[in-house]
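Note sheet for the following structure.
One protein chain omitted, others in place.
On to chain A.
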Amino acid sequence: MAEQMTGAEMVVQALIDQGVTHIFGYPGGAALPIYDAIFQQDAITHVLVRHEQGATHMAEGYARSTGKPGVVLVTSGPGATNAVTGLTDALMDSIPLVCITAQVPTTLIGSDAFQECDTVGITRSCTKHNYLIKKVEDLPKVMHEAFHIATTGRPGPVVIDIPKDVQFALGEYLQPNINGFRHSSYKPHVEGDIEAIRAAVDLMLKAERPVFYTGGGVINSGPEAATHLRELAELTGFPVTSTLMGLGAFPASNKQWLGMLGMHGTYEANLAMHDCDLMINIGARFDDRITGRIDAFSPHSTKIHVDIDPAQINKNVRVDIPIVGDCGLVLEEMIRIWRSRTNEPRTEAIAPWWERIRTWRAVNSLGFKNSDTTIKPQHAIQRLYELTKDRDVYITTEVGQHQMWAAQHFHFDKPNRWMTSGGLGTMGYGLPAAVGVQVAHPDALVIDIAGEASVQMTMQEMSTAVQYRLPIKVFILNNERMGMVRQWQDLLHGGRYAHSYSESLPDFVKLAEAYGGKGIRCDDPAKLDDAIREMLDYPGPVLFDVMVEKDENCLPMIPSGKPHNEIILPDTANIGSIIDEKGRQLV
């Protein structure tokens, strides 16, 4: 006999049955019955945010650092619309979220009621799927199905919109049951076609200039996928590069690691991609930040593409061997088949290739001119890495130059340690994401590498960090510029810096103190290490205002309209003249 309960109680019970321990939310009129149900239980901890966008990014940070779905609870109207940025972010980066939005009573839907908005209409294109619950009988099944959809296949955000009268209504609760789902049409394909995998391994056995190009799919597949990737890379002896989203899936300390690829990737990674004869894409989607000019992208290679989402195959780049499936399972099969063919890596056959890679590496494309008078942003990140590398550290970022410098100069040996907004490029992601990571890992060191412009977009979540005693460290590279915007204006708009500088910045030290945290400021390279140690030693939340070089450009960079092999390197003079007339025309 199924248990009778109200819709609001069903929401909480379903969360418990789905193994949820933390949710991020903000109450409001339409959500009050669910909040009342939360008040009367202890199994789930609710983290009260300061803005619903913060709740979504916290849930993303929580999800990305644990592999579990992040859960958000917001009220109707503005609660739901404020969540839209985070939902879109999660959709772009394939992060499993379940977002419960309250709605005005069913009888008032469509009447322009107080705090009413068309939540399912607004979120249709920024979720993997969404639901409006009209009857309490549908609620338990939909709750369970939402978790199933958010976490399987290509993960993503799912919205459940629950009107207030449905929250009050009595009905029968149902336990999770995969056979009871509403959509029999949803069947993600996880096992790769064995013939295609065999064909891929055949090519790998013959390749002379191979490269593994890995992405966020390896992270989403789970820690075993990262283990398999490492094993396959070592079995084959092939070089490995990764997208921004995939950092940490392959250890940066491994000698086969080339660094990140793409617009701000290393010279060796981008040239290896350009000159390879076999590209093995594992869980990446040929994003435009990676490919540069499509018609000049890796012109001489045969391409293998492993992706769980069939729609990614041949979307941007034509591939020769598509394999639709889960990265971890496909990697496991590749290892098995490789082992059945040979016991040796292709060390000798690809020695000339590695020789070329060594010459590219010698260029030292991440080099920069350090200074003993001003703190260089790259130096600040290098010092942060050196002083924290022996600890279990989780890094989040905002979006812009600091994000790219963090990707270049902070190194990850494990998956789920790097949380950043890749696809959507959401400024303001990092601080709340750090809060979410810290909720999941209370004893870990969690650092948001930030810029002074981005961090102000969601600064209010400092208050959440203080309330829940979450000792996040916000490492602000403060150049008083929207650095990446300024860099593009420098390159493409004749140095006309329209609105890309920050005036009347807050005093971040005082701001931290106002929130009840600690503020630190440093502008002297000689004092930087001590200041970082002071940040690390403080047991609560810290805003660390690192005053850095104001006009540093983020290099290397593949400019507009150029292929991978025409990358701008750091010692290149007069950056403004490097983009040619043709490049400028490619609007």
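Some points to look at:
FYI, a contact is a pair of C-beta atoms (placed from the backbone, for glycine too) under 8 Å apart; a residue touches a chain by one contact, two chains touch by 3 or more; residues count from 1.
Criterion: contacts and distances are computed from a predicted model.
UniProt records the chain missing from this view under the protein name "Acetolactate synthase small subunit", selected from "Chemotaxis protein CheC", "Acetolactate synthase small subunit", "PepSY domain-containing protein" or "BMP family ABC transporter substrate-binding protein". Residue A:Asp309 is the one among A:Asp17, A:Glu137 or A:Asp309 that touches the chain not shown.
Check A:Gly19, A:Gly121 or A:Pro299 against the missing chain and you find that the one touching it is A:Gly121. Between the chain not shown and the residues A:Ile16, A:Leu170 or A:Ile294, the one that touches is A:Ile294.
Set against the missing chain, the residues A:Cys117, A:Val136 or A:Ile149 yield one that touches it, A:Ile149.
Interface with the hidden chain, as seen from chain A, comprises residues 120-121, 124-125, 128-129, 132, 134, 149, 182-186, 288, 291-295, 309-311, 313-315, 488, 491-494, 560-561, 579, 581, 583-587.
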